[in-house]
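Quick one: the structure is below, and I'll ask about it shortly.
The complex appears here minus one protein chain, its other protein chains still in place.
In order of appearance the chains are A and B, and numbering begins at 1 in each one.
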Amino acid sequence: MLYKRNPQLNKNGELIHLLSTEGLPRDILTHILNTADNFVSVNDREVKKVPLLRGKSVFNLFFENSTRTRTTFEIAAKRLSADVFNLDIARSSTAKGETLLDTIDNLSAMAADIFVVRHSESGAPYLIAQHVAPHVHVVNAGDGRHAHPTQGLLDMYTIRHYKKDFSNLTVAIVGDVLHSRVARSDIHALTTLGCAEVRVVGPRTLVPADLSHMGVRVFYTLEEGIQGCDVVITLRLQNERMSGALLPSSQEYFKSFGLTPEKLRLAKPDAIVMHPGPINRGVEIDSAVVDGPQAVILPQVTFGIAVRMAVMSIVAGNEA
Amino acid sequence: MLYKRNPQLNKNGELIHLLSTEGLPRDILTHILNTADNFVSVNDREVKKVPLLRGKSVFNLFFENSTRTRTTFEIAAKRLSADVFNLDIARSSTAKGETLLDTIDNLSAMAADIFVVRHSESGAPYLIAQHVAPHVHVVNAGDGRHAHPTQGLLDMYTIRHYKKDFSNLTVAIVGDVLHSRVARSDIHALTTLGCAEVRVVGPRTLVPADLSHMGVRVFYTLEEGIQGCDVVITLRLQNERMSGALLPSSQEYFKSFGLTPEKLRLAKPDAIVMHPGPINRGVEIDSAVVDGPQAVILPQVTFGIAVRMAVMSIVAGNEA
Partner (left out) sequence: MLYKRNPQLNKNGELIHLLSTEGLPRDILTHILNTADNFVSVNDREVKKVPLLRGKSVFNLFFENSTRTRTTFEIAAKRLSADVFNLDIARSSTAKGETLLDTIDNLSAMAADIFVVRHSESGAPYLIAQHVAPHVHVVNAGDGRHAHPTQGLLDMYTIRHYKKDFSNLTVAIVGDVLHSRVARSDIHALTTLGCAEVRVVGPRTLVPADLSHMGVRVFYTLEEGIQGCDVVITLRLQNERMSGALLPSSQEYFKSFGLTPEKLRLAKPDAIVMHPGPINRGVEIDSAVVDGPQAVILPQVTFGIAVRMAVMSIVAGNEA
């Protein structure tokens, strides 16, 4: 940890920022998942809104573009009745030579309540959280290779929904673990929630050798790694990786690590298949698996809205 | 028709998607226009809002840019109290290699209610409507050269507002009919509503020869085509057409088909002049006509908001 006291918690141990699943105690993780339970039903209602954040201002600060993730936070915030402001930050004041912290101070002075931050630099949301006034809460929507905690939490929600209890589960995370903030957030959350066995599976060039200290087992073939699993989390292969120095080609990758129905048969018969999206069909996963009965990829998306509603209402101190 | 059953209607014959004015029965068209009547007054009120779509999520999916049209849908949705999400779809997941239908599935999983779709490919909104879950409704905001049904409907609303009854009207559509989805949507709606005579007028290069099967009369000079008309719909000449293979130049076009006060005198004295906007003054229409007493171009815009409110409230099953 970079900091002595966990900057995500206040003195009473309550969540005030969500920056990483690392270092969050189990009861906080469970509280988020339980709160999300209430919001799943809101999204099924005729009127999909609750007034918990009415009159609050949520700023989407996406220093790195991601229309999909930004939209999920915008939906979550509006269903909590917040006002949402999408800042085209790439075209704005930081481009005019203003420092990041001056930009943050300015937006705080406009009476912001929540900053949702995505940044290509690992640690940027921490820097912002340490700097803001006490009335402002920071939610990390992905920073560099470091963390993507709401994705990690929605993955936990999905696993708990289908498998109930973590204590007997074997979960395999397959693919480009080296560059994946999703993998890192999943591993920390799974470990804290008491998952029996966490595996990472991928080619040597994409799986860090020193992962064993995180309490995971490393596998270099999909056939071994997937054996007897309850949950398979397939990671997206970034386009820039497909013909880079780390991989021969996307076809080669698919041959070795693409999740096909045949390979999935090595996992438990009731294993579920997850993916953070967007999917590259025929690269990291076969279309027959995406569209097959074991995939829970679209429920992940649905649960993601509820989890983000939970996180924002908890950090703002207005829970369901 | 591409499909056996009209994909716009459910088994009870109710409108669930608006994809085209083609194939819609007369009572559906009339129902939309009557519903829009109620909303015209909402737009005049001090508080321009009704709660019909409160808590609903409307997604603007503009695969082809159109700030104007997107804004009219955004206004209509917000005046119905919906939450509106504008997706910068060109920068988003489809750009990351995700398929169109995977994008649609993802957005549906976020509990969308209405997709407003503009796409450069004819038929894209049909593909989406066939694919979505039953709780999602699709409104076509323009697809390729195929259809622009809300423009067609607002044109019908405008004509009915000024002329009351279609059964004695002669309507001339002037200009680049070949490339115009507006023309196609107008022709289908006018025919269904029992318009006495529909004419298309333009140069041979821009008027399809086989239009007679659509029940229209074709004219190759404006002087003949406009003779005795009650309504003149002037089409926008796309910039890319102005110096292409199909036209010598915009000046030449104006000389032959530009609507001037002199030429307008050949129509009935109380003829109205319409245009879908944005206008090229001095290309397809003379400024004196745009600013003259017979133009109803700005009322078209006003009625367009009400018509879009009507369409969205009807497909979502929450009518006024």
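We take it that contacts are C-beta pairs under 8 Å (C-beta built on N, C-alpha and C of every residue); 3 or more make two chains touch, one makes a residue touch a chain.
Note that the coordinates shown come from a computational prediction; the quantities given were computed from them, not determined experimentally.
Within the full complex, the residue among A:37, A:105 or A:197 touching the omitted chain is A:105.
Here the missing chain is touched by one residue of B:34, B:120 or B:239, and it is B:239.
Across the entire complex, the residue among A:36, A:76, A:89 or A:233 in touch with the chain not shown is A:89.
In the complete complex, the hidden chain is touched by one of A:26, A:54 or A:164, namely A:54. Counting over the whole complex, subunit A has residues 54-57, 83, 85, 87-89, 91-93, 96-99, 102-103, 105-111 touching the chain that is not drawn. Interface residues of subunit B with the unshown chain, by the touch rule above, are 43-49, 65, 67-68, 71-72, 74-75, 78-79, 239, 277-281, 290, 298-299, 301-302, 304-305.
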